[in-house]
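A single protein chain has been removed from this complex, and every other one stays in its place.
First chain written, first letter: the chains are A and B, and each begins at residue 1.
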Amino acid sequence: MALRLPRSGVPQVLAFLAILAVNWMVSAQFFDIRFQDGRLFGSLIDVFNRGAPVALLAIGMVLVIATRGIDLSVGAVMAICGAIAATLADTQPLPVVIAAALGAGLLCGLWNGLLVAVLGIQPIIATLILMVAGRGIAQLITEGRIVTFTSPDLAWFGGGSVLGVPAPVAITFTVLVLTILLVRRTALGLMIEATGGNARASALAGVGTRVMTMAVYVWCGFCSALAGIVAAADILGADANNSGLWLELDAILAVVIGGTSLFGGRFSVVLAVLGALIIQAMNTGILLSGYPPEFNLVVKAVVVLVVLLMQSPRFSGLAILLSGARK
Amino acid sequence: MSEGVSSNTPLLEVRGLTKSFAGIRALDGVDLTLRAGEIHALLGENGAGKSTLIKTITGVLRRDAGTVSLDGSPIAPHSAEEAATAGIATVYQEVSLLPNLSVAQNLFLGRQPTRFGFVREGETRRRARLLLRDFGLDIDVTAPLDSYSVAVRHLTAIARAVDMSARVLILDEPTASLDANEVEILFTVMRKLAARGIGIVFVTHFLDQVYAVTDRITVLRNGRLVDERLTAELPRMDLVRMMLGRELVEATATHREAVSPTAMSEPYAVFENFGKSGYVAPFDLTVRGGEVVGLAGLLGSGRTETTRLVFGVEKADQGTVTIAGKPASISSPSEAVGHGLGYCPEERKTEGIVADLTVRENIVLALQARRGVMRPLSRREQDEIANKFIRLLDIRPPDPERPIGLLSGGNQQKALLARWLATEPRLLILDEPTRGIDVGAHAEIIRLIRQLCADGMALLVVSSELEEIVAYADRVIVLRDRAHVACLEGDAVNEPTILAAIAADTPQAA
């Protein structure tokens, strides 16, 4: 049993503030915010804006991980949905474009959910299938090209703004609030945590553990689709090869940084999003400091190691005490 | 029966072994003496301390006090491997071999004959065949272990242990899933090994097998040694009494006032010819509101299986169910919950509690599951329910926000009871509700069962504690060999009658 980071989120908030402070030291203009063309600009805004796709993925992923699962296909699903949106953007009205992309995401989620909940295949294996095939499907849709579009409607999802807040940030915030309402204002959150904590006991208490499992994968597909739309709208095109590449790993990392254990159970959607922002703040900081962006990966590796060691049952005596008491 | 029991120094001598978990004594000064060439039954109900004793002897658990001597010299292994090296091998019911490897590989893993670093496959196979032939097995040793029956897996594990020069062999319920023919093969091997001077500790819950193969019996109960006897000199009735024994908990001493049948309500749940082949033989069962039906029998007799069938954990393949006068189907726990049933399983940790969640969340789980996701209990309602039951059942510490995994066994059990009471069930199934909890909580739970019954709830309770069953049950169904064999009512609900029904000497599978 892994050591659970304190749920209060204090370490995550402190880490985020510390990284922002370092960024500020590196670049004195870090906290400068300008208002221009009806939209906020600045490095800090950038952290939120660039972090939006991973934050969206993390919102879906955290629920999947809470059920003791994992979804490796989110990057590929992003690519598929981005490709659909970009391909349709200039010929179809916006509602059709969005509905098609989101529908595809839901279908992908349903596929994963079926494999895991009905066929009983291990999540990591089940979602590997779509991870491999998904990018091929995305390339099939774009016919291997980088599909560009000019539709200002779809472009709004990347470059637009709501009351000065960049659209990706607004969308992410909306999905975050929606998800929190969904899981905490209904009994979903409790059911998901019970399923992840002890699926057998939950089933005996009458919880529909299969339905719960299906639901989280479907929602994860939905979030991935939104992330794909935002990413496509951002670059006014879809690059099936690179859209969402490695983002599944970032999303998992964000969830883990957010203190949700890979062994399922307790989860925090807000902290998962904060985890995504921490990752993005590091990326931005490295860019600002003039280090090559490649340095990112090394830093991420170190972060993974630190978080892992903190979660490792053998690393900390406190963890051993806790897990001993629980067993 | 085997010879050679004459040697002066016992092969294995255990004295005053003591082990506590979280303040509860699982073993309290237990002795065990195993002589060379002897087959020694280690008996006791669940929670008597058999597994703990085995694990403490073999070093899987650290003992708190006591000594273990092999051939007169004290040993203190730190792990099962160390114990095996010293000469004490254990074969568990769930054989700890590797199902995906071949029989030969399992026999010689880690010690295959090699030449220039390469395993000599042919030689390994030859030796494996030779070894198994000694055990009366003539099988394809290159086939993976999981293509063979449990009996072959047990014999393979025993062969490996013996070939690695084990002198003490501990067999932990090896016969639980064997058929009569397989049991006989196993016994033949056991007798042969005993004749070679190997001492065998045999854990089982089949009394016929105890009398068929063992020389001596040690009985444990509630972590204490009850007695050690020669098998030939111990009548079956006395043995059952020793196992189920009487350790009076004061509060439970008296049989509850019998409710006259006329005062009883309509049957709430009626199961007719209900069963599942290979699991529990078909049975009839009627439970009325305000009535406690006890399920008695030895471990493995089909008590737990009956409750799992009734709650839909296992699907029955025959029979009908009538709930409150209407035909019903129960093929899953959630359907059972829908019919007003509740179920506290025996395996509290793996099937009951969700350890990471709080007491409050664990208590409201079943009620919430029945209401559905879209009708959440507000936080205030949850707090009210949790606090009500914490007060009512005296759950300690009285903190609804504590992860339930941090509570003691008795308090976890009370919280699980609360989980079901919150759903206001019409029929509550309790499987060993007092298992592994301290005396105080024990008495409270029995008081609670009586009270629930007085409130009109129907209860179906499994217990190994006879005096407990006698104290609260209106009717007792006795099970043996996965079948319902007797139904005792009224004045017949007393210990001697139940004991007699359990011990009745009918030829059993073996």
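One rule holds in what follows: a contact is a pair of C-beta atoms (placed from the backbone, for glycine too) under 8 Å apart; a residue touches a chain by one contact, two chains touch by 3 or more.
Everything below uses one rule, namely that contacts and distances are computed from a predicted model.
Asks: According to UniProt, what is the chain that's been left out of this complex called? Choose from "PEP-utilising enzyme mobile domain-containing protein", "2-oxoglutarate ferredoxin oxidoreductase subunit beta", "Cytochrome b/b6, N-terminal domain" or "Sugar ABC transporter permease".
Replies: Of "PEP-utilising enzyme mobile domain-containing protein", "2-oxoglutarate ferredoxin oxidoreductase subunit beta", "Cytochrome b/b6, N-terminal domain" or "Sugar ABC transporter permease", the absent chain's UniProt record names it "Sugar ABC transporter permease".
Asks: Please pick, from B:T188, B:N273 or B:T350, the residue that touches the omitted chain in the full complex.
Replies: Result: among the candidates, B:T188 touches the missing chain.
Asks: For the full complex, which residue in B:L70, B:L137 or B:A386 touches the chain that was left out?
Replies: B:L137
Asks: Tell me which of A:A126, A:V147 or A:V207 is the one touching the absent chain.
Replies: A:A126
Asks: Sort through B:G117, B:P235 or B:P327 and give me the one touching the missing partner chain.
Replies: Checking each option in B:G117, B:P235 or B:P327, the one touching the absent chain turns out to be B:G117.
Asks: Spell out, residue by residue, where the missing chain touches chain B.
Replies: 80-81, 84, 96-101, 105, 109-110, 112, 114, 117-119, 121, 136-140, 144, 146-152, 160, 181-182, 184-185, 188
Asks: Can you list, in ascending order, the chain A residues touching the missing chain?
Replies: Contact residues on chain A toward the absent chain are 70, 119-122, 124-126, 128-140, 143-144, 240, 245, 249, 252, 256, 262, 292, 294-301, 304-305, 308-309, 311-315.
Convention: only the chains that are shown with their structure count from here on.
Asks: How big is the gap, in whole Å, between where the Cα atoms of chain A centre and where those of chain B centre?
Replies: Whole-Å distance between the two chain centres: 45.
Asks: What residues on chain B touch chain A, complex-wise?
Replies: Answer in residue numbers: 311, 313, 333-334, 336-338, 343, 345, 349-357, 361, 364-366, 368-377, 403, 405-406, 419.
Asks: Going by the contact rule set out above, which residues of chain A touch chain B in the complex?
Replies: Contact set of chain A toward chain B: 4, 185-188, 190-191, 193-194, 197-198, 200-208, 265-266, 325-327.
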